[in-house]
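Below: one structure, written as structure tokens.
All protein chains but one are shown in place.
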Amino acid sequence: MTDMTLTKSKRQTEQLEQTNTAVLGFWLYLMTDCVLFASLFATFVVLRHNTFGGPSGAQLFSLPYVLLETLVLLSSSFTNGLALLSAQRKQVRPTLIWLGVTFMLGATFLGLELSEFHKFVAMGDSWRRSGFLSAYYTLVGTHGAHISVGLIWMVVMALYIYKHGLGRLSLKRLRMLSLFWHFLDVVWIFIFTIVYLFGALHA
Amino acid sequence: MRKTKIWLGVGLALVAIVVVTAVYLSGVNIPVLEPKGPIADQEFRLLLLITGAMLIVVIPVFILLGYIVWHYREGNPKRGKYMPNWEHSRWLEGLWWVIPTILIAIVSVITWRATYQLNPYRPIASNYQALKVQVIALDWKWLFIYPSLNIASVNMMEFPLKVPLHLYLTSDAPMNSFWLPQLSGQIFAMAGMQTQLYLSADQVGTYYGRSANISGAGFASMQFSAKSVSQASFQAWVKNVRKYAPKLDLATYNQLRAPFSDKVHYYSLAYPCIFNEVINSYMAPANAMMAGK
Partner (left out) sequence: MNHSFIYFGGLLGKLSLKQLPHDPLTIIGAVMLIMVPITAAIVLTLTKRWKWLYREWLTTQDHKKIGMMYIIVAILMGLRGLADVVMIRTQQAVASGHAHGILSASHFQQIVSAHGTIMIFFVAMGLMFGLINLIVPLQIGSRDVAFPFLNATGFWLFFAGMALVNVSLLIGDFSATGWLAYPPLSELKYSPTVGVDYWIWSLEIAGIGSLLAGINFIVTILKNRVRGMKLMLMPLFSWSVLGSMFLVAFAFPILTVTLTLLALDRSFGMHFFTAGGGGNMMMYVNLIWAWGHPEVYILVLPAFGVYSEIVATFSRKRLFGYSSMVYAIWAIVILSFIVWLHHFFTMGAAPDVNAFFGIMTMIIAVPTGVKLFNWLFTMYRGKLNLKTPMLWFIAFVVVFTIGGMAGVLMAVPPLDFQFHNSLFLVAHFHMMIVSGVLFGYFAAITYWFPKFFNFKLNERFGRYAFWSWLIGFLLAFVPLYILGFMGATRRLDHYSASLGWQPLFIVAGIGVVFIIAGVLFQFAQLAVSIWQRNTNRSGSDPWGGRTLEWSLPSPPPIYNFARLPLVSTRDAFYAAKRAKVVSTQPYEAIEIPRNTPLGLIIASGAFLFGFAFVWHIWWLVIVGLVISIVAIIYRSLDPHPTITISASEVERIERSYKTEVAA
């Protein structure tokens, strides 16, 4: 059955092409996600003064707390980079450890965000309070939902690497995961600036 | 023979359609094409102008299409030269990039000017002082308030001839679009917001107006009449309404707000700041003082 098999070199070029194709597809997906966030940012900017008698950003936000969140998220991006580096050196254990650290940092970030939400809601400033707060919870919450997806992805990724090692496919996906994670970082920088920083400054 | 008969039939049918349509149209009122005020009149003239400009391109396209399809059909022995590989001509393609561009450029200039000229917020030049009318779109009726005259009306806007009307519009219901085609084009009426519109009438008459934006189950009956009358009869009407019509206070207004379709009513105004309060009631919770909110 020699005709059942593809020749080795042909299979390699095909795999390379598949990887390129997948990466292009993933970039396109990220672009659509960019449009999604851009729409949410636009919404937030339009509604940011519509407090309807409720609190404004300046009254709600505590910049040091947000700074802490930001630092946690940024360091998770760093450890994610370390995981990718170890993976490229085909070192399974360090890869898994750094992935674990990234996961912990990501989960911490999510916890900080949720506890901030909880604090606001407990004070009576829920998403029902005003157009501004609806936009705030939705924009920041959508980022949080993306972080959650990233965390689930990390768990699946770690299990996959644990089981299958660091083959071509693992590496490709790890690259996409870190692309995704960095993308969320960038989005967060915008959230930090537009929502929190400007919100706290423009009293 | 058979073909001639078919074409004859088609031709007769077309003539018949044209005749019937013409007879029908001569018997009905076509508001957009029969303007009765300066704004609608300018819009109508603009319509003719732009249509004319478009025909400069459209007519050649139709002639070209008819000619090419007829002449180059496979069954035509006198088809002429067949050029299967002819695929490009810089000159020709340049022609149809450039000519439409020039035409659109001209139309753009006209558009730019007309948009300023016919900006609904632009006052109408007139010897008369503009009459201010506040319009509130309700579920499913139009409330017209004349703050300077202390009267109000539902589904009927009466006003003196030649006097420019300065309308302020808002909504205490879903979004509506105010349309009075024989006097002016549309403008939205939106809750919590105020839009403005100037219009005026040149002739005495009653004109059809309605909402053009779906606003719920009673949308179809969301219509009103605009009645232009002489100065003298307008004054008489105002006097009458003030004297005999029931009072429009907050309680009456809140009854009006309920969703139902209504006939024509007149009121004397007992609570003058309804319009502003309606807008403000959507701006902050403290302002939602009116009952029922």
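Think of it as A and B in the order they're written, each chain with its own count starting at 1.
Assume contacts are C-beta pairs under 8 Å (C-beta built on N, C-alpha and C of every residue); 3 or more make two chains touch, one makes a residue touch a chain.
All of these numbers come straight from a predicted model, not from anything done at the bench.
When the omitted chain is restored, the residue from B:204, B:220, B:236 or B:251 that touches it is B:220. Taking the complete complex into account, B:118 is the one of B:118, B:156 or B:270 that touches the chain left out.
Screening B:19, B:54 or B:258 for touch with the missing chain picks out B:54. Against the chain not displayed here, chain A makes contact via residues 1, 3-6, 14, 17-18, 20-22, 24-25, 28-29, 31-33, 35-36, 39-40, 42-43, 46-47, 50-52, 54, 127-128, 130-135, 137-138, 152, 156, 160, 169, 173.
Residues touching the missing chain, restricted to chain B, are 24-25, 27-33, 40, 42-43, 46-47, 50-51, 54-55, 57-58, 61-62, 64-65, 68-69, 72-74, 79-89, 92-93, 96-97, 100-101, 104, 107-108, 110-112, 114-121, 171, 173-175, 177, 179, 181, 184-188, 190-193, 195-196, 208, 210-221, 223, 281-283, 288 (touch as defined at the top).
FYI, only the chains that are shown with their structure count from here on.
Each chain gets a centre from the mean of its Cα atoms; for chain A and chain B, those two points are 49 Å apart.
Residues of chain A touching chain B in their complex: 52-53. Across the complex, chain B meets chain A through its residues 283-286.
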